[in-house]
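With one protein chain withheld, the remaining protein chains of the complex are depicted in position.
Chain naming follows the written order as A and B, and within any one chain the residues start at number 1.
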Amino acid sequence: MSYTEIFFYIFAVLSILFALLTVTRRNAVHAAICLLLTFFFIACNYVLLEAEFLAAVQVLVYAGGVVGLMLYVIMLVRKDEADEVRQSLGQRVIAVFIAILFVLEIAFISLLAYYGNYSGFLSSKMAQIGGNTESIGAVLYTYFLLPFEVVSVLLLAALVGAVVLAKNRIER
Amino acid sequence: MYQAISPYVPVLILILLAVLFGVVTLLIAWLVRPNAPYSEKLSPYECGVEPLQPGKLRMSIRFFVIVLLFLLFDVEAVFMYPWAVMYKPLGWWGFIEMALFVIILFVGYIYAWLKGALEWE
Partner (left out) sequence: MSNFLAGIQFPDITAIIPEVIALIIGCLILLIDPFIPKQKKRLNGYIALFGFVVLFFVTLSYLGKSIVTFFDMFSVDNFSTSMKLFFFVANFVVVLISLRYLEMEDSNLGEYYALLMFATVGMMVMVSSKDLIMFYIGLETMAIPLYVLAGFIRMNERSAESALKYLLMGVFVSGIFLYGIALTYGATGSTKLVDIVRFTYINGVNPILFVAIILIACGLGLEIAMVPFHFWAPDVYEGAPTSVTAFISVVPKVAAIAALLRVYFEGFTFFAPYWQTVLWLLSALTMIIGNVTAVVQDNVKRMLAYSSVAHAGYMLMGILSFNELGVSSLVYYFFAYSFMNIGAFALVIYLRRKNIVGDRLEDFRGLAQKDPIAALVMVVFLLSLAGVPPTVGFVGKFLIFSAALKAGFYWLLVIAVVTSVISLYYYFKIARSMYLEEPVADEPLLQPLSVKIAIFLLAILTVVFGVYPTPIMNLADLSAKVFFGY
């Protein structure tokens, strides 16, 4: 086993462990912290796959921003109110079904990648440009120029929306 | 493959050291300290006074705008990473693109400022 593989298994086991803890913890704050660790270990695996940009996004946006937002919302909701809400909505069966579906799908795609010649195609192309982040930059700011600029409109609209919804409720 | 992850080895060492520091400190404290709890000692410490409120306070909705603004500018920052590493080859082309992107978001920033979303009141 190479070093990469050893680290992969360590990170994979840890991320699954914390993902399990996220869904089983009763305390919402603990669950959010576990989610943060899950995101972090997934980011570690991205690094091992040489997807540094994805790892950076994972840590910055998901571990940093989204979990922060979740923690804030948990603190916003009053605990006594939250405790009255029914904890289980009977979605276990559906959840298990969807989980099985996803496992099957990943297995199917892995098989395709194993028997087909899909693997290794992108990495060699990327290496010519210099790496993962560089190749994203090379494509995003040239061929995907227009979507990139429209994203800024999207973010602007989201910003305005956030201010409108929150301010409307503060002013009264 | 080892070559590829080598820049991250210092990071790994740093994380291990950080975790180790916390664990070792707690461990030593646990070994050295006398263990004699009583009810008052176990109650939460609030400047020596009896606790006035339960520890869980409701956060102000005002933080909501701040958190959301943070998230949006976080996403904006993410878009700058690939641009930064390709800054030289992209040249003026990339610079103008990024300038447009930032200007559009800057309108939003000015708007939030004018609306007083960044003020605490």
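As a convention for this text, a contact is a pair of C-beta atoms (placed from the backbone, for glycine too) under 8 Å apart; a residue touches a chain by one contact, two chains touch by 3 or more.
Predicted, not measured: the structure shown is a model, and the values here were computed from it.
Student: Among A:31, A:136 or A:156, choose the residue that contacts the chain missing from this document, as touch is defined above.
Tutor: Here the residue in touch with the unshown chain is A:156.
Student: Would you indicate which residue among B:7, B:22 or B:91 is in contact with the undisplayed chain?
Tutor: Looking across B:7, B:22 or B:91, the contact with the absent chain belongs to B:91.
Student: Across the whole complex, list the residues on chain B that are touched by the chain not included here.
Tutor: 89-91, 93, 104, 107-108, 110-111, 114-115
Student: In terms of residues, what is the contact footprint of the unshown chain on chain A?
Tutor: 109, 138, 142-147, 150-151, 153-154, 156-158, 160-161, 163-165, 168-169, 171-172
Keep in mind that, in the parts below, only the chains that are shown with their structure count from here on.
Student: So what's the Cα centroid distance for chain A and chain B, whole Å?
Tutor: From the centre of chain A to the centre of chain B is 17 Å.
Student: In the complex formed with chain A, which residues of chain B make contact?
Tutor: Counting only chain B, the residues touching chain A are 1-2, 4-5, 8, 56-59, 61-65, 67-72, 74-79, 81-86, 89-90, 93-94, 97-98, 100-102, 104-105, 107-109, 111-112, 115-117, 121.
Student: In the complex of these two chains, what residues of chain A are touching chain B?
Tutor: Touching chain B from chain A are residues 2-4, 7, 47-48, 50, 53, 56-57, 60-61, 64-66, 68-69, 72, 75-79, 130, 133-134, 136-138, 140-142, 145, 148-149, 151-153, 155-156, 158-160, 162-163, 166-167, 169-170.
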